[in-house]
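Missing here: one protein chain of the complex. Every other protein chain is in place.
Which chain is which? They are A, B and C, in the order written, and residues in each are numbered from 1.
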Amino acid sequence: MKNLMQVEAINEAIHEEMEKDEAVYYMGEDVRASIYGASKDLFNKYGENRVLDTPLSENGFIGAAVGSSLVGMRPVVETLTSFMWVAMDQLVSQLAKMKYMFGGQASLPVTIKADMYYNGSMAAHHSDRSYPFFMNMPGIKVIVPTFPEDAKGLMKTAIRDNDPCIVFVDGNLGGLKGDVPENSEIENGELLIPFGKARVVKEGTDCTVVGIVNSNVHALSASEKLEKEGISIEIIDPRTLVPFDKETILKSVEKTGRLVVVDPAHKVCSAASEIISVVTEEGFWNLQAPPVKVASEQVHIPFSPALEPLIYPTEEKIIEAVKKTLE
Amino acid sequence: MKNLMQVEAINEAIHEEMEKDEAVYYMGEDVRASIYGASKDLFNKYGENRVLDTPLSENGFIGAAVGSSLVGMRPVVETLTSFMWVAMDQLVSQLAKMKYMFGGQASLPVTIKADMYYNGSMAAHHSDRSYPFFMNMPGIKVIVPTFPEDAKGLMKTAIRDNDPCIVFVDGNLGGLKGDVPENSEIENGELLIPFGKARVVKEGTDCTVVGIVNSNVHALSASEKLEKEGISIEIIDPRTLVPFDKETILKSVEKTGRLVVVDPAHKVCSAASEIISVVTEEGFWNLQAPPVKVASEQVHIPFSPALEPLIYPTEEKIIEAVKKTLE
Amino acid sequence: MIPREKHILMLQRMMRIRFFENKLIECQKAGEIVGALHTYTGEEGVAVGACVALNDDDYIAGNHRSHGHPIAKGGDINKAMAEIFGKEDGYCKGKGGSMHLADFSIGILGESGIVASSVPVATGAALTSKLQKKDFVSLVFFGDGASNQGACHESMNLAALWKLPVIFVCENNQFAVTTSYKDSVSVDHVSDRASAYGIPGVLVDGQDVVAMYEATEQAVIRARSGEGPTLIEGLTYRYEDHSLGLANVRRDGNYRTDEELNDWLNRDPIEIHKKFLLSQKFATKEEIDKMENDEIIAVDEALEFARKSPYPDAKQLFDDLYTDPINFA
Partner (left out) sequence: MIPREKHILMLQRMMRIRFFENKLIECQKAGEIVGALHTYTGEEGVAVGACVALNDDDYIAGNHRSHGHPIAKGGDINKAMAEIFGKEDGYCKGKGGSMHLADFSIGILGESGIVASSVPVATGAALTSKLQKKDFVSLVFFGDGASNQGACHESMNLAALWKLPVIFVCENNQFAVTTSYKDSVSVDHVSDRASAYGIPGVLVDGQDVVAMYEATEQAVIRARSGEGPTLIEGLTYRYEDHSLGLANVRRDGNYRTDEELNDWLNRDPIEIHKKFLLSQKFATKEEIDKMENDEIIAVDEALEFARKSPYPDAKQLFDDLYTDPINFA
């Protein structure tokens, strides 16, 4: 076991995959200088043919990644969710649609590492959390790691996956520390976390709390406080939203009878909306109280540190929501 | 009263608003030739300074519409939902965010008429139904007319509204005929349908069916068949998804105890998911059965006429869903 | 010197496209084909000249006007026709249709319904060639209208910077639907824009298949030797209106005159090349007639093939979305 920050765990995943497979290359803006940390030492180690600094042309270079993947490469592209709007042409019309449209001829092993720098006084242009959109649009796998171990294992699985994956990396979790097993401690020698399998972060009996990215951290601290009041919550991290592990959540709700979904995306048409709709459709008779959504307020992200924190799910909002289900 | 097709009703709305206000202009690809019908006779009537054919640069010209709106114009832009991906930069970062980001200084009276040509063998690149995304992203009003009267009245309201509006026009409804009141028959002389007020398309007692765009047509025919079996459904057309008239739906579910939401968008994170999540959060105790989502299958739109119709909500699927709520 | 076989091949492929398209026009009018149908008649010289200058393992990508490119590259017209009919034996098992033909096995990376959207993709294929030190090139077709999309700018800059072996071929058929390129491109020629990237820009008579071949050949040599991309503009004309699937677009607004169309009909790329072959004694009238006849038969057979092919089965709906089926929410 070693104790790593999430960003270090992701960096390790990329190193291991680049080491293992020459077809993997890393591309993005200023990735050689590693300005966001995840590409640390890649350039020194793998050189200019495998670590590409791009011009400021996200649509162009994401499209280039797509094209290169069709004929033998396995690109890993670093960007921010907020810079993906300018690249939606290639993300939607090509990356997401191409395989199906061509009857399966295309293989698109592209991984996009999309950083979400919300909650850091970056204002509306830099704080997007756009995974609900990519849940609605078929064709891409939507990966939402929380803990360092999962971040490493899911990133490795994404790079090895033959379908397009977007790994949404929560900037609030970059410094989150956690135990990550050494490869020598793992049965087959490497950490690969499968897609579509939720993690039960904490078992509990009174209410199921599903958390997306940073929400799991808030849910854990809420849990401690709730415990003191004799309330036991079960925390579930879906880890991937496409594919989605419905069963683990439905089973948990069968046990607890209650559901709170915590999601830093804007609340309307959020991942939380989807999860609540699915559980009510399929687990209705197990629900003993209305499910509660704790998601971001339906407004853009304001700059002011006096306003921004009001937007997001917090420990307090989770506690309140859980109690509401128990009224 | 006159009997108009939806596309004629929309054309009438644009004519009336251009007549009334010199600041309104119409812009898009080949709009002078009116290749999609809605801009019929605009060019003859208002000339080259008010009806602009653009180069094939959606990001550029939608951005130009945005900029022009900031300093006095009221652009109406015609495009297809599928061509909006290339323009997401301007739609999201400017059109949706600018007013809030600048503390209210910006006023953006932009109307986008976004045609959805799904269900016409146009394949994956031309069949998008992207309103769920614009529900998730704050800042834009999301208008989803069904019947010709509403299409005219909502289009006029949109053009007159001081906020950005996207009017999602269902290509399947272009030829749908309906009665539209003459201006002389209307109290204040013109047809303006307010945003955020649902239309009760048909009253009923056993199950509430919420329909988005073309789904209302299917719901109406389903209703006739169900009636013969003694099942009475209440059909509600929200008409606008942002703002959203939650009350009318909650009240209806209070009466019927059952809910089916019909939505041609991809089912995951759809408008249907959102509506179901809201009704379960706020109307849980009125529900006598699990709500049912009838939305498009989670797959891209295939070209083949043997496959495409399998994707969308149909009369049969609605009948089945309604019966399921009554089991 | 272009070998004789290539000259013959170019005539053959042009004729194949012409007959293929004309057959589709018939079927479309008879109501046998659904959806949009953008035909390539009149423009055959551009795609054929360009593709015949490529090797089999070079790549191409294209756009909504999508039948000419794959046929020019040597695609299978049975599969192409079946795809346009939405049938199981089509190139994409019926999932793509007219606007999305593709044959990865012979370097056809696919047609794209969103204009200019293939341009970055083709640039990316060229990036693989460079990174893997291969020597294949990649060529992309796009229209005069599409040239105004930002995707073209970004790709040309990237390709020029990284010296990627990609060839940008603008098919300037004078219009984007009803809009003249003079009203949408702010310089005289799309190829003039090459200077903005420091790459060669070549203006070619697209009705002269030999000229297209030669320009492409130069670009291929440049690309394979690591010198980077070339922008070629082929001046051409489409005989039909924009899309047969949208009847209301046809001639609407009188966007072009009969005289203009006639002028171009008098410079038909197939007729020009036939004359060239005869004048150079590369083929006799009889040989050409025979070729023509063979192509007519091949297209008839393709139609038979398409008609006979079954529609895809409902259970194929979810195939090919991901490598393996997955669970959604």
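Going forward, a residue touches a chain if its C-beta (ideal position, glycine included) is under 8 Å from a C-beta of that chain, and two chains touch if they have at least 3 such contacts.
Please read these numbers as outputs of a predicted model, since none were measured by experiment.
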Identified contact with the non-displayed chain, of B:N3, B:N162 or B:Q288: B:N162
Which of C:S98, C:S112 or C:N148 contacts the chain that the document leaves out: C:N148
Of C:M99, C:L131, C:A160 or C:A219, the one touching the omitted chain in the full complex: C:A160
Listed residues B:M18, B:M116 or B:V278, member touching the removed chain: B:V278
Residue in contact with the excluded chain [from B:N11, B:S34, B:S57 or B:N172]: B:S57
Absent chain, residues of chain B that touch it: 25, 49-50, 54-55, 57, 59-73, 89-90, 93-94, 98-107, 135, 138-139, 141, 161-163, 195-196, 241-246, 274-275, 278
Contacts of chain A with the absent chain, listed as residue ranges: 29-30, 32-35, 37, 53-57, 59-60, 82-83, 85-86, 120-126, 267-269, 297-300, 302-307, 310-311
Residue ranges of chain C at the interface with the undisplayed chain: 148-154, 156-157, 160-161, 183-188, 192-193, 195-199
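In this section, only the chains that are shown with their structure count from here on.
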Centroid comparison with chain C (C-alpha atoms), farthest chain: A
Mean-CA-position distance for chain C and chain B (Å): 36
Touching two or more other chains - residue numbers and ranges from chain B: 82, 85-86, 123-125, 268-269, 298-300, 302
For chain C, residues contacting two or more additional chains: 92, 94-96, 100, 112-114, 117, 150-151, 321, 328-329
